[in-house]
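Dropping a structure here in structure tokens format, bear with me for questions.
Here the complex is missing a single protein chain, while all its other protein chains stay put.
Take a look at chain A:
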Amino acid sequence: MNKLKATLLLADGTIFKGTLIGSPGTNGGEICFNTGMTGYQEIYTDPSYTGQIIVTTTSHIGNYGVISSEVESDQPTIAGIVVNSFSEIYSRLDADGSLQDYLVKYGITGIADIDTRKLVRHIRSKGAMNAIISSEFEDDLAGLKAELNLVPDMNGLELSSQVCTKEPFFYGDENSPLKVACLDFGIKLNILRNLADRGVYCKVFPAKTKFEELKKWNPDGYFLSNGPGDPAVMEYAVKTTKDILESDKPVFGICLGHQVLAEACGISTYKMHHGHRGLNHPIKNIFTGKSEITSQNHGFVVKKEDVENSDLVEMTHIHLNDKTVAGIKLKNKPAFSVQYHPESSPGPHDSRYLFDDFINLMNKK
């Protein structure tokens, strides 16, 4: 009963008072909500969420603790978490520990016991905005506001080069039949697991690596990873991608990688009202006619008219709810990308075939 209190302040002045979870402190970021009902640890360790405060809409978080095998990166880089009911008690025989201890270990501050549904409805109607969680400014609203003002705006923010690997590293079996150069904008580990499972030896390069450097390794294909931030300010990545495309080698992009591929083909991107984040997003594959339930996490999206008017690319997948572009491919090159997460960790495995498609493209060459 004697839990510390915490405050959540939104940029538009809305305040929620609740219970502190995780590490005491003050931290801000862009607030967004995820409607998934499982996989909190994977979400919290997904580098694409860097700098964001994640509201999970599901009623309970923490129920099954944490486990080292279910991370998507070395450590969480999120700005904070907001949950309805937080469980320090966990039930999982092979768990490493509680979510509470995990959050404290990585200095993540969160807030629980607030009306998260009200908050989600607020974000839904007002759109994405910055917010701050604090256990320190209980009676000092002005102070908290000042702190909130220091949080950078996600629009025009480049984060990939901050969260990506500093040095290239290898993943998978070096005797694998195929080699893929992965451009790390904030790559999720499960992408590498999926590639390695399909006989791919991966070399993961920092975001700002130039094409010449990638080419030296003589890969069979290139992978453009997911990651945080605004794709419109990633000229370096767009440049590299243009060079990659020149090589006519197979290219596969996911999420931010998809947006970068689009930018490289002259398609612009824009920030959505409040994005797509969850494990239940309906996507239709225009070519096969089949639909898939996908895991998504993006605040930016490629412009549909640009795709429709493009000579270079065509739409392959469409989001069934708002009809936004969910996948594209180049008309004359072996390159394709999707806005969602076929590696889906967490989330349904309906779209894993895309990795096979990528392998097939490489095998054709």
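Keep in mind that, in the parts below, a residue touches a chain if its C-beta (ideal position, glycine included) is under 8 Å from a C-beta of that chain, and two chains touch if they have at least 3 such contacts; residues count from 1.
One rule holds for everything that comes next: contacts and distances are computed from a predicted model.
Per the UniProt record, the absent chain's protein name among "Nucleoside ABC transporter ATP-binding protein", "Carbamoyl-phosphate synthase large chain", "NADH-quinone oxidoreductase subunit J" or "Peptide/nickel transport system permease protein" is "Carbamoyl-phosphate synthase large chain". The residue from A:Glu70, A:Glu147, A:Asp220 or A:Asp306 that touches the chain not shown here is A:Glu70.
Screening A:Asn27, A:Thr116 or A:Thr209 for touch with the missing chain picks out A:Thr116.
Listed for chain A, the residues touching the missing chain in the whole complex are 1, 16, 33, 35-39, 41-42, 57-60, 63-64, 67, 70, 84-85, 87, 89-94, 114-118, 120-121, 124, 278-282, 284, 289-291, 293, 320-322, 344-349.
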